[in-house]
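So, chain A:
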Amino acid sequence: MDDMPAIRASGIRKRFGELEVLRGVSFDVRRGSVVSMIGASGSGKSTLLRCINRLEAPTEGEVYIDGVPMGFVEDRGGRRRARSLAEINRLRRDLGMVFQQFNLWPHMTALGNVIEAPMRVRGLPRAEAVALGEAALEQVRLAEKRDAYPAHLSGGQQQRVAIARALAMQPKAMLFDEATSSLDPELTEEVLAVMRDLAQRGTTMIVVTHEMRFAREVSDEVMFLHDGVIEESGPPGQVFGAPRSERCRQFLSKFIGQAR
Partner candidate 1 sequence: MFSDALRESVDLSLFWDYREVMLSGLAFNFHVFAASATAAIALGLGAALLRVAQALPFRVLGTLHVETFRNAPDYIMLVWVHFVLPLLLGAALGTRIEFHPFASAVIALGLVYSGYYAETFRAGIQSIPRGHLEAGRACGMSERQILWRIVMPQVVRRMLPEGLNQLVSLFKATTIVSLITVPDLMYRVSMVTATEMKPLPLYTGAALLYFAVVFAAASLVRLASERWRRRILA
Partner candidate 2 sequence: MGNWERLVWNQREVLLEGFLVTLHVCALAFAAAILGGLALCLLRMHVRPLRPLATLLIEFFRATPIFVQLMWVNYVWPELFGWPNSFFTAGWVALALQSSGYLAETFRAGIEAVPRGQREAGEAVGMGPALVMARIVLPQVALTTAPAIVNQFTVIVKSSTLVSVITVQDLMFQSQKLVNVWYEPIEILTATAAIYIAFVFAVSACGKRLSDALRRRFGIGSG
């Protein structure tokens, strides 16, 4: 049981019409580890993340959470049938997702955003959800903003609330989709600090990012995606220090000074 990966992606392919964005991607994420995905825009890393929690259904391949397949169930006779949307929604709760555009719900306060899913999806009583939500806001250091509406928060604060919203569902793993890409540089650091904090607490994380320094310092493993496949992967020291792939070396050379 213990050596079962928290997340396993196996042979993921994704086609949008003629365009094949992912061309067979497989990897494991061990429990408690941080995996960073880097690569140029258009390399397929965001699509891969969206396939993991099935905001996009993969054309081929399967994702397993703690060994449980996301897309199908096997009955006793070993026959497979596709999962219903309701079942997929149940499994999604185990994966917290943080978006590039925050996607906070503007008609709810910070706390309202955080307790919405615990109450409506998990069916917790309000008091319990609020306790959970306050703890989550505390964790992202925004306890005092609980009653603020998103419009009155800075981008960095909004993103931290979005992280708290995902944490409040007590997920098995967190997925970050370019969580700092639409933030001004001076706001990036407060979000990265929260993410570092989560990593230190042993949260399982997949991080799609352009922050090479963060990827290098925090990750247990780094994957470089190119053209829909994992071109290079390994411990950060190896990928950043001595990349074997020429493309990876070229890509990283654009970030000189940030990562090395």
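Everything that follows uses one rule, which is that a residue touches a chain if its C-beta (ideal position, glycine included) is under 8 Å from a C-beta of that chain, and two chains touch if they have at least 3 such contacts; residues count from 1.
As a selection rule, all candidates are chains of the complex that A comes from, given by their letters.
Given the structure is predicted, the values throughout are model-derived calculations rather than measurements.
Between chain A and the candidates 1 or 2, a touch occurs in this complex only for 2. Within the complex formed with candidate 2, the residues of chain A that make contact are 53, 55, 85-86, 89-90, 92-93, 95-97, 99, 101, 103-107, 116-117, 120-121, 149-152, 162, 165-166, 169.
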